[in-house]
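Notes for the one structure printed next.
And now, chain A:
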Amino acid sequence: MGSSGLRRTIEGIGGRPRWRLSAGAFSAVAVLVTAGCGSSATPAASASPKPVIIGLITKTDANPFFVKMRQGAEREALLKGAVLMTGAGKDSSDAAGEVTALENMVSAGAKAILITPDSAGVTAAVKKARSQGVLVIALDSPTDPVDAADALFATDNKKAGQLIGQYAKAAEAGKTGIKIALFDEAPGSTVGKLRHDGFLLGYGIADGDPQIVCVANGGGNQTDSQTQMENCLTKDPGINVVYTINEPSAFGVYKALQNRGKQNGVLIVSVDGGCTGVGGVKDGRIAATSQQYPLNMAKLGVDAGVDFALNGKRVSGYTDTGVTLISDKPVSGVDSKDTTFGLANCWG
Partner candidate 1 sequence: MSAVAARVPVLEARGLVKHYGVVTALDGADFDLYPGEILALIGDNGAGKSTLIKALSGAIVPDRGEIFLNGTPVHFRNPLEARRNGIETVYQDLALAPALDIAENLFLGRELRRRDIIGIVLRVTDRPRMLREARAHIADLKINVGSMKQSVETLSGGQRQGVAVARAAAFASRVVIMDEPTAALGVRESGMVLDLIREVRARGTPVVLISHNMPQVFEIADRLHVMRLGRRVATITPASHSMTEAVALMTGAASSQGPTKG
Partner candidate 2 sequence: MLARLRWTEFGRDPGAAIARARLISTLGPLIALLLASIFFSIRTDRFLTTENLSLITQQVAVVGVLAIGQTLIILTAGVDLSCGAVMAFGTIVMTKLAVTHGVNPFLAIALGIGVCLGFGVLNGLLVTVLRLPPFIVTLGTLNIAFALTHITSNEETIANLPDPVVFFGNTFRFAGTTITYGSVLAVALTLITWFVLTKTVGGRHVYATGNNPDAARLAGVRTRRVLLAVYATAGLLYGIAALVLVGRTGVGDPQAGQSANLDSITAVVVGGTSLFGGRGSVLGTLVGTLIVGIFRNGLQLLGVAAIYQFLITGVLVILAVAVDQLSRRRQA
């Protein structure tokens, strides 16, 4: 759960008041204990001025992306002298779990709450929290409607998809017989739809295009994606471009191709930019990935929350936390950075 990393950071900071250190350690333990759903608070032991409480609610605790986001928030909270409460849904569609965590945090006196909303199921609770004077910032994906929250700090997921779509188009320029497979996450995923649509936009085709020979739900994980890619290859062995929702999915696709000895002729593009994923770009399994910055989202969110609590300054609107195309085989017309940059800025 990264508690050792946290402690290293604390030591690196040095000279901080003692309670923060213990709060940090407690926080890591408390998160362990309440992994699942609900929320946990760092006890504000012996703090002289009443510390600012910031809440962070992630879709799930079982996904490196959100774990890194939480760790980034914990670090930033330590730096700013705020207390971070964390909570998570049971899985990516557990809106009820998120709502519970949100309500508990409001009760606990959180001044600002950062949430990665699962669906419209959290909207009412978000509005209610705001009516009670709490600043609510959506991270990673928008609330539905987007203005239900005060502000949105997120990757432009459509742009992330668009970048790899443009990349794939440019990389395959002039070739004929293009056959595309699309690996989505799961039916009903907002982020999944944005990336999917972005990819098609970047590639310059639409759903139902004859070049798309297989559309699969890999669940965003390696095991299911491998199975689905095997079936896609049976359906059409000539697949040569694969869009994947994230890097674990890309690795599952690669494994299926490898089992068939076809890994060399196929271009795989993905989204996320996790360290393992960028490693996959470096060793050639993935051609390009759109890197996003969850640590940055968390940092900006905590900063805005503290600013609101102390100075009453309310952020609003959309803040793009940035997305960068990472590839070691740049193509003309699409800006990209190499894996050295990617590994220096990756998140997990």
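The candidates came about this way: all candidates are chains of the complex that A comes from, given by their letters.
The definition used in the following text is that contacts are C-beta pairs under 8 Å (C-beta built on N, C-alpha and C of every residue); 3 or more make two chains touch, one makes a residue touch a chain; residues count from 1.
Just so we're clear, the structure is a prediction, and the values are computed from it rather than from any experiment.
The candidate touching chain A in this complex, chosen from 1 or 2, is 2. Listed in rising order, the residues of chain A touching candidate 2 in the complex are 1-2, 32, 35-36, 61-64, 67, 91, 186-187, 214-217, 219-223, 226-228, 230-232, 234-235, 248, 251-252, 255, 276, 348.
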